[in-house]
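Every protein chain but one is kept in place in this view of the complex.
What follows is subunit A.
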Amino acid sequence: MNYFPEEVLEHVFDFLKSHRDRNAVSLVCKSWYRVERFSRERVFIGNCYAINPDRLIERFPRLRSLTLKGKPHFADFNLVPHDWGGFVYPWIDAMAKRGVNLEELRLKRMVVSDEGLELLSRSFVNFKSLILVSCEGFTTDGLAAIASNCRFLRELDLQENEVEDHRGQWLSCFPDSCTSLVSLNFACLKGEVNLAALERLMARSCNLRSLKLNHAVPLDTLQKILAQAPQLVDLGTGSFVSDPDSETFRRLRTAIQKCASIKSLSGFLEVAPCCLPAIYPICLNLTTLNLSYAQGIHGSELIKLIRHCGKLQRLWILDCIGDKGLGVVASTCKELQELRVFPSDLHGDGHAAVTEEGLVAISAGCPKLHSLLYFCQQMTNAALITVAKNCPNFTRFRLCIINPTIPDPVTMQPLDEGFGAIVQSCKGLRRLSLSGLLTDQVFLYIGMYAEQLEMLSVAFAGDSDKGMLCVLNGCKKLKKLEIMDSPFGNLALLTDVGKYETMRSLWMSSCEVTLGGCKTLAKKMPRLNVEIINEGDQMEATPDDDRQKVEKMYLYRSLVGARRDAPDFVWTL
């Protein structure tokens, strides 16, 4: 296949941005593999334990941007103990030692330490961008190191991390010479920031496009910042509380009116609803709106706001918007592509916030909808069938009925037919989360129709091993399967062991698999890490009793064998 000199190949490969495309070309032949690996600068690693830092750097010497994911997805819901793993330090250390010219680091669900951040800030002269999502283990001291030492920092984006606040002055650590910031997001920080330092930093960051403040930044500071940064494209407010008759508020209104470029709005972590009209002028241009942390905005005010947002493509809100409110969304936001409706009350105290009605209205009014996360009180098969017909373009469909084993309240049937309609109609479906009363039948449908499915989340569903087997057999592109509290056991686990090498990972908790079954699997498949999470020494009593049920099992393919940083309560079989 060597019709072209390598320089030409490399030039062609430059056009390939997605890692999937690059992975594909590297498999064509040895010479393409070689050209590709020397030219790849951005690497995505979906499971940090599938490979190790040395081999990564060995293969991709020109590495400049690294994305790493650590803990399994169910760690988000407190199912994974705190010290399970996912430490980024060894990666930073290895890259520093081997002289990698790292410019970007993106981490999700990893444990990040202050030492790691300090090392990161000192080791890579051209470091530009740090994005941390759902990480933990660091404090504002680590942020101070980043601010102090990364001379060309463009992006510091902290999304939903657990950060210990050490009441230091991390924001003041950005030197006066730092003018390169394009994106700053510290909304998840709990502590105070030095407001004067923030204002000065904003004033000298003329390339700033994205800013998300935390709850400690008052409206007065926001007004001053906006007055100097009318070029902002993405804004997350902190506190949005003021006296509407005050001078401060008047100045805010003026400043906002000049912000003609804002397309994305979020925050309102504290909010006085009477202040909301100040943002109506920018609502017209909004393509993204995230009010999912704005508890202070009630249904009627939400609706008033939404009526101004005709161009919305992405909307994240709380279920206090109600079915009627979703009807307004459906008639106003014709360009809507992604909708997430979060619960405002976890205990389902009976007040029906949103139901199937709201979802049906959305599906009828928003034909471009392709991504959904919907927490609701109830759902019917009829509604799901209608939604499937109205919106055949779903790529992500996540439904969470707060009480997960209730049937269709109208027919008292399981929701198999409804989800069946979804998978049959949405031929491009890549991600699916199920809830409600479900039998093996739904898995039969999934195995039969969900040809593009890559990720499936299951809870309290199915009757027997058949269910899980249908999925493993039928979904050829399955990458991640996570199951909790469902009656799948060793038969399902062991029937097609080769399947797991085609997947990134499998999680099973509170199912019927036994220690013996897991041991058998581990023995047959040496290139899988089969981890048992044994919290509270549930299994200590008789470690050789293979009939014991395994409370939590997480298995994943790996090229580097069992990890060496597993804590005592994690057994790699």
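Keep this in mind: contacts are C-beta pairs under 8 Å (C-beta built on N, C-alpha and C of every residue); 3 or more make two chains touch, one makes a residue touch a chain; residues count from 1.
Heads up, the rule we're going with is that contacts and distances are computed from a predicted model.
> Missing chain's UniProt protein name, "Cytochrome c oxidase subunit 4", "Auxin-responsive protein", "Dynein light chain roadblock" or "Glycosylphosphatidylinositol anchor biosynthesis"?
When "Cytochrome c oxidase subunit 4", "Auxin-responsive protein", "Dynein light chain roadblock" or "Glycosylphosphatidylinositol anchor biosynthesis" are compared with UniProt, the left-out chain turns out to be "Auxin-responsive protein".
> Can you work out which residue in A:D21, A:E160, A:E247 or A:D496 touches the chain that's missing from view?
A:E160
> Tell me which residue among A:S300, A:Q413 or A:T572 touches the hidden chain in the full complex.
Missing-chain contact among the listed residues: A:Q413.
> Out of A:N185, A:Q441 or A:S558, which touches the unshown chain?
A:Q441
> Which residue among A:D234, A:E512 or A:E531 touches the omitted chain?
A:E512
> Among the options A:T405, A:Q452, A:Q548 or A:T572, which residue touches the chain absent from this view?
A:T405
> Taking the full complex into account, what residues of subunit A touch the chain not shown?
Residues of subunit A in touch with the missing chain: 74, 76-79, 134, 160-162, 164-167, 188, 190-192, 215-216, 292-293, 295, 342-348, 375, 400, 402-407, 412-414, 416, 433, 437, 439-441, 457, 459-460, 463-466, 484-485, 487-489, 509, 512.
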